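Omission of a single protein chain aside, the complex is shown with its protein chains in their original locations.
Let's look at subunit A:
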Amino acid sequence: MEFASEKKQELLSKIARSDRHGEHSLYFDGWKAYDKNPFHPTQNPDGVIQMGLAENQLCFDLIEEWIKNNPTASICTSEGVGKFKDVANFQDYHGLLEFRQAVAKFMGMVRRGKAAFDPDRIVMSGGATGASETLMFCLADPGDAFLVPSPYYPAFNRDIRWRTGVQIIPVECHSSNNFHVTLAQMESAYTKAIEANINVKGVILTNPSNPLGITLSRETLTSLLSFTSRNNLHMVCDEIYSASVFNSPAFTSISEVMQETECNPDLVHIIYSLSKDMGLPGLRVGIIYSYNDQVVNCARKMSSFGLVSSQSQHLLASMLSDEVFIEKFLEQSSRRLAKRHSRFVKGLEQDRIHCLEGNAGLFLWMDLRHLMKESTFDAEMKLWRVILEDVKLNVSPGSSFHCPEPGFFRVCFANMDDHTVEVALKRIREFVSKGNENGDDKKLLQKKHRQNLNLRLSFTSRKCDEGLMSPHQRMSPHSPVPHSPLVRART
């Protein structure tokens, strides 16, 4: 018995039908282009280079070496298999004590001993994705709002809002002061929201910032923390890149600032994960660290929806408590990130492309305003399509980060090897010099625009048959490439 398509739609919930999952964003469109034609140095040298995924692959060798040298940490080795039974059966949502202790110690080390973390406040979640969402479920009711400095990580739209019904109020930051968020901007956004009768529950800061790649200053954190405490607002700090800081100024965590500022600790919460700093996104380790007991209790119970695999907990309990290894890892990681960052910045400078002076994260915030004839988001999108389809680099346009000014792009640099870096820089050089030779970027963009009218990358217009993909292609996991023909989700 077939259903008419309306009846079919009725069978789904509003959440399932909504597009608050955000996958129609250009941010994800670029990944789709990469998935269809991924670069490979020998098998597909003309493919798209993925520069839209903030992954840290620079220190895999260190992790590999550690695992090889510590066979007892894995239950899949003859030395470690004795622990298998206990580990496999362990599903207590408190998590293994050794795991929590190791995470607490690690977080303290990342903050150079300036803050100590209580293992009993460590709550697990399904990656930082799960941590952000769970924290929202704990702090806010549907319709409540959080102030978020923009530009911000695009997937917040999904993680903060989709199932929770929470709103995001962007606090626009500007190039005039290098996109640093100020107390004045925050207060102004807050006042406007209050006047519009929006129930503001708190502020979400990402520190170090994604996509800007900068650490927030102690002064900024102090003033914002005071602001939130004064107004009984929650301060949520996503510190997922806290150990990916490679230049000065050093990272200052909200956990340090709390000690020196008059504040209400019940309002302070940290989101963390091992996906970026340790380069272990596959382990799905998300952490909520809250100074509020109610939130810890509630989040812990909700962690049943996204517990970390006990196999991973067991492995990480050993790895993260190996202080000698962690010390070495953090130092090496910083060094390699600095080197990679510097190579890119220098390479781009040679083509007269400037980036925001960044000291952290796995990406650059690139300024391409000079390549656009008009300062509009339309022009930014056209430029983005040229970069994606002709230059074949998947960089992420600033508009997908809700950047208030057009012309900026986030470029990830830590998810590739040195050879790929050179290929990417070469392509950029060729693109820029071609533009200079023609002397008229507008013509190039106009030509592309005409071609692009038929090439609109849309979530539903593409069907991807997995069977046709060749073995060397690795699908980007965030890419919502459909595995079966889909009906377009309606709002």
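In this section, a contact is a pair of C-beta atoms (placed from the backbone, for glycine too) under 8 Å apart; a residue touches a chain by one contact, two chains touch by 3 or more; residues count from 1.
Rule of thumb we're sticking to: contacts and distances are computed from a predicted model.
Quick one: find the hidden chain's UniProt protein name among "Autophagy-related protein 101", "Proteasome subunit beta", "Exosome complex component RRP41 homolog" or "Probable aminotransferase ACS12 isoform X2".
Matching "Autophagy-related protein 101", "Proteasome subunit beta", "Exosome complex component RRP41 homolog" or "Probable aminotransferase ACS12 isoform X2" to the record, the invisible chain is "Probable aminotransferase ACS12 isoform X2".
Pick from A:Asn70, A:Asn247 or A:Ser309: which residue touches the chain that isn't shown?
A:Ser309
So that we can see where the missing chain sits, which residues of subunit A does it touch?
Contact residues on subunit A toward the absent chain are 1, 3, 7-17, 21, 23, 53, 55, 57, 60, 63-64, 67-68, 74-78, 81, 84-85, 87-92, 126-127, 129-130, 133, 137-142, 144, 158-159, 163, 201, 229-232, 234, 263-264, 266-267, 275, 279-284, 292-295, 297-298, 301-302, 304-312, 315, 466, 475-478, 480, 482-487, 489.
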